[in-house]
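With one protein chain withheld, the remaining protein chains of the complex are depicted in position.
After this line comes subunit A, so read on.
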Amino acid sequence: MAIAERDATRRADAAGASEGRVKPGRGSRRKRLRRDAVLLALMVPGVAYFLLFHYGAMVGNVIAFKDYVPFDGLWASQWVGFSNFQRMFEDPDFWAAVVNTLWIALLQLVFFFPVPIALAMLLHSLTRDSVRRFVQSVAYLPHFLSWVIVVALFQQVLGETGALNSLLGDAHLHTVNIIGNPDAFKPLVVAQVIWKDCGWGTIIFLAALSQVDEQQYEAAAIDGAGPWRRFWHVTLPSMRPIIVLLLIMRLGDILSVGFEQMLLQRPSVGPEAAEIIDTFVYYKGIIGGDFGYAAAAGLFKGVVGAVLVYAANKVAHRLGEQGVYR
């Protein structure tokens, strides 16, 4: 995976060198500034955006250490040290949100993660390209719908007075209580993620599958390996790097489980079932006005999340060196 990047850099270096321009380090700073004036001007809006809305906003995290009073503003509010964090660690609601987050992430890992892999293998095994392309088109589509639409669709189909229940009612069967039922919420959430993203998730696995050298299959078949053994000894080993990579990346991102998806449905099932760390921050801060406390919870999630993502990246890179994309 690093090869493409390295190639590009090398090509870029070659281009730079053949221009016969001064290399960095040599030439005065002013000369380089003048040389790059147009490029720097092109960067200005983008860099300003990142400085203001990312780094500027990041500074706002100081209110996690303050007793924020809107009237006093960010700077005049009292410093309170770590008391917001202390309160958070003693707050059972916060820990309930953490447990919900991890629980939903785990369910998604077990029940969502393998689905795109299976679907990709199914699609890859089709010999008729027109069928495959049609199914792909249909399966990718839900990824582009907003969570509002997805949740609304699920509500209309599975809701108490929805299409499924009216069909069951017509057939004089028991109706099912899925939407708005806290006990059914976590499976429902996973089902929604599968519906929305399992098709989209196949893209990367299909790419990996198309990289497998078909001569390996051929050789295996000549040696007498049936479909199952070919799958076990050729397909699976060649998929392993990408599966491991994505699994690690997902583990790094484990504290984020569909904020919009939860926020949309929390009113109907209640916080016990649907409160995750992000919705906890939202309800404490933006709804409750307890900004310092909410910012502390958000900062906690941000720091732990960054450490996890960083660690996951390190592990993935180490594995990637052995050739994720060969």
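Quick note on the criterion: a residue touches a chain if its C-beta (ideal position, glycine included) is under 8 Å from a C-beta of that chain, and two chains touch if they have at least 3 such contacts; residues count from 1.
FYI, contacts and distances are computed from a predicted model.
Participant: Just by its UniProt name, which of "Carbohydrate ABC transporter membrane protein 2, CUT1 family", "ATP-binding cassette domain-containing protein", "Adenylyl-sulfate kinase" or "Oxidoreductase" is the chain not shown in this complex?
Facilitator: Hidden chain identified via UniProt as "Carbohydrate ABC transporter membrane protein 2, CUT1 family".
Participant: Looking beyond the chains shown, say which of A:85, A:111 or A:140 touches the absent one.
Facilitator: A:140
Participant: Using the touch definition up top, pick the residue from A:96, A:109, A:184 or A:221 that touches the left-out chain.
Facilitator: Per the contact definition at the top, the residue touching the missing chain is A:221.
Participant: Which residues does subunit A use to touch the chain missing from this display?
Facilitator: 1, 4-5, 8-9, 11-16, 18-19, 23-24, 32-33, 35-36, 38-40, 42-47, 49-50, 52-61, 63, 74, 119, 122, 125-129, 131, 134-135, 137-142, 144-149, 151-153, 155-157, 161-163, 166-167, 169-170, 195, 199, 203-204, 207, 210-211, 213-215, 217-218, 221-222, 226-227, 259-260, 263-265, 267, 278, 281-282, 285-286, 291, 294-295, 298-299, 301-303, 305-306, 309-310, 325
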